[in-house]
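Just one protein chain is left out here, and the rest sit where they should.
Then we have subunit A:
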Amino acid sequence: MTSNAPAPLSSGAPWIVMKFGGTSVATLPRWQNIRELVASRRAEGARVLVVVSALTGITDALKQLCAQEDKGKRIEAYKAIAQRHYDLLDHMQLSVPDTLATRLRELSKLAEEGPAVMGELAWSALVQAHGELMSSALGAAFLSHTDLPTQWLDARECLAAVALPNQNERTKLLSAMVEAKPDPALNERLAQLGEVFITQGFIARESQGRTVLLGRGGSDTSASYFGALLKAQRVEIWTDVAGMFTANPRQVQGARLLQKLDYEEAQEIASTGAKVLHPRCLSPLREPRVPMLIKDTNRPELEGTVIGPEVREHAPSVKAISARKGITLISMESVGMWQQVGFLADVFAHFKQHGLSVDLISSAETNVTVSLDPTENLLDSDAIAALASDLAKVCRVKVIAPCAAITMVGRGMRSMLHTLSGVLAEFGQLRVHLISQSSNNLNLTFVVDESVVDELVPRLHEMLIAAGALRTDDSALFGPSWQSLYGSGETIAASDAWWRMQERERLLALGAEATPRYVYHLPTVRKQARALKTLGAVDRLHYAVKANTHPAILRALAEEGFGFECVSPGELKAVMAVVPESAPLLFTPNFAPREDYAWAFTTRATVSLDSLYPLEHWGDVFRGREIVLRLDLGRGLGHHEKVRTGGSGSKFGLPVDQLDAFLRLADAHGVTVRGLHAHLGSGILDVKHWSEVYSQLATIAERIGSVAFLDIGGGLGVPSHPGEAQLDIAALEETLRKVKAAYPHYQLWMEPGRYLVADAGVLITRVTQQKGKGSWRYLGVDTGMNSLIRPALYDAWHEIVNLTRLDEPATALYQVVGPICESGDVIGSDRRLPEAQEGDVVLVAQAGAYGKVMSSPYNLRDEAEEIVIE
């Protein structure tokens, strides 16, 4: 190590507290890493206090030592623990320092004498405290040896546990609390002792001088206590993730790193699900206003999460969404009793009596509903039955389970309600059992059926972003996604769009000539087609032509070997006019008239049916024919409960409960069901959906016999927001292969549409006028919902750029609007764009699907011309 030591610190130099967990202190390379980090903080001109946990595994080993009644076994356990530390010292090429030798002697003595002398709990606390006492002694030796003079500090000299009401001996000794207020005297004393210190997490001392433990999350809490005592510049928690995320990354791969939170928000997120931080470790920092920084030890370059006092300069935003499962609700109904003095107290006494602790509460005049968290007591005893029996004497009681609490956290939740309408509509389709909104205005909780949660949370996370309620566009608050930081395998980042570099000049020229214009980039169509052709499990791909029927695109896809899925005679004719005879055709209409089917049978198309009516009333049309049956799996098979009421709300597909009737009709008319088809929806990025559809269809097909292929539809998602992960084609292939191996008798068909063409098309338009209205700024362009109706129709989000000023800083916040006389004629709201000028060419991305085909002559404005780039 070089020894260009920084200049000595003044006595008033600020403190930085750095906490490292068990895995961070278990190996030599990790200690070298700690050394670098500590030195860099010292170089910032700060005194550094390092708080460490025990070496990984040691706390458990100490607990096992405590559980041994046999002295010999305790001593054996001690020896194994000592050896772990000797081994690490060996790696460090250090001899055993005196501080560690003292600790080892004491632990050896404790192991020998057992709990008898001190009493079980006090002895156990002291034994367990040795994990941290030893790791810190070892750390002090290592850091000092590497030219970073480090003082070993006994945390028990600084942290005094306070006695609390309701504490028994166990909680007093094993989950103690410390009242930590800034202590200038301690600050001064330490400043005289040195510049870098190391101490223990997890331990403190109580009034009688005994060693006590701080319980769960104890080491982080120690760091906070020290941060408060020293009124540190900041407390840094070094761990194995970069901080807190907008959702549990195991549920939502696209969860974003939260870069800034205030204490209350962070505490709420920690309490409702995030595991990275124990909620109790934030409160010591709140009053002295010491910020906390969470950092990833392995990736120190990542920004991490800063938790500090409330900041007001950001727009209100939902910060996180979480779900807790296994919740049981007790709903109590009674007329007029609630106002009686003491009635509720009596009711709650029953909960206490049966050992059940209440979490959420909601009430109406005649109903009080409470939630219970999952415990073994709840699952395996008669507690619920006994409680219900007692409650049934005074009110009507209903036990609702299994439920899950979905909580959205963000400061000022009530002021964001208007942005949540789409999200709330989603809840409108579900059984919502309870809603709770705390008076501190930090959260909004919905209790729903547990079965919907796994699919619902990722969807809500997406909707919160799309609705602008979770403002991921504010890069000061939100960092990269978990997927891009830690995702397994390679994250498939969106490659640079063709229009951004490669074709920009051509597009500007096209825009200068005339606007509005749709421009299609055939190489992109081919690229997407080839990506899908790598799906070896898929036997046949059909392009769903309704997305874009431009002849050049149809021809390109025919060359790539695609079949074509058409929903009307018009589409069939358009396709047949362009593609070769060999290209397979599917005709999948919905509520089509009789003559459409009759005509379709004169072509080579495979015809699909999705209701009983055609066979009931027009049997001759179908006699002796082979058909495809489109099913609605939304209902009847237990999948997709979220459309349990919505299944019958969708006009597509034959409900599964009418399948037998359909087959009887088919049999009666000599109609053979050759294929089954289901289409789940659109914009799906979770590959498991298609394998689930396939296996559901296969289960049904096994009952039919004549079925030869299963068409699992399309709906392959095309991410629109910057930074969103692409559909993982390799993962899709893997899951399809697996499910196909389980049902090998069927051919697998798919019919993607938007996936093939969305990115290939853009709409170019020119700036007309601007207008300011209050704090709102409108940027007018020369076309709108007449050319591209998706934003107005589906709240679709399209990236919008000012192609003329692509490289200028985006300083203005615009509502981008068209010239149509409709207040809904907004192409994009709250867009950060460069200051624009009349005539600038503006590009709307991902307009290749459902753009031109859905345009209309409304307001009789000129229609957008279509240009093809070969």
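Operating definition for what follows: a contact is a pair of C-beta atoms (placed from the backbone, for glycine too) under 8 Å apart; a residue touches a chain by one contact, two chains touch by 3 or more; residues count from 1.
Rule of thumb we're sticking to: contacts and distances are computed from a predicted model.
J.: One chain of this complex is missing from the view, so tell me which of "Multicomponent Na+:H+ antiporter subunit E", "Transport permease protein", "UDP-N-acetyl-alpha-D-muramoyl-L-alanyl-L-glutamate epimerase" or "Cytochrome c oxidase subunit 1" is its UniProt name.
T.: Per the UniProt record, the undisplayed chain of the complex is "UDP-N-acetyl-alpha-D-muramoyl-L-alanyl-L-glutamate epimerase".
J.: Among A:Leu612, A:Ile704 or A:Ala812, single out the residue that touches the unshown chain.
T.: If we include the chain that is not displayed, A:Ile704 is the one touching it.
J.: Of A:Ala13, A:Ala160, A:Leu344 or A:Ile400, which sits in contact with the chain we cannot see?
T.: Looking across A:Ala13, A:Ala160, A:Leu344 or A:Ile400, the contact with the absent chain belongs to A:Ile400.
J.: Which listed residue (A:Ala242, A:Val306 or A:Val739) would be found touching the missing chain in the intact complex?
T.: That would be A:Val739, which touches the missing chain.
J.: Where the complex has a chain not shown, which of A:Leu214, A:Leu360 or A:Leu391 is the residue touching it?
T.: The one listed residue touching the chain not shown is A:Leu391.
J.: At which residues does subunit A meet the chain that is not included here?
T.: These residues touch the chain not displayed: 326, 328, 331, 374, 378-385, 387-389, 391-392, 396-402, 449-451, 454, 635-639, 641, 644, 672, 691, 695, 698-699, 702-708, 738-739, 742-743, 745.
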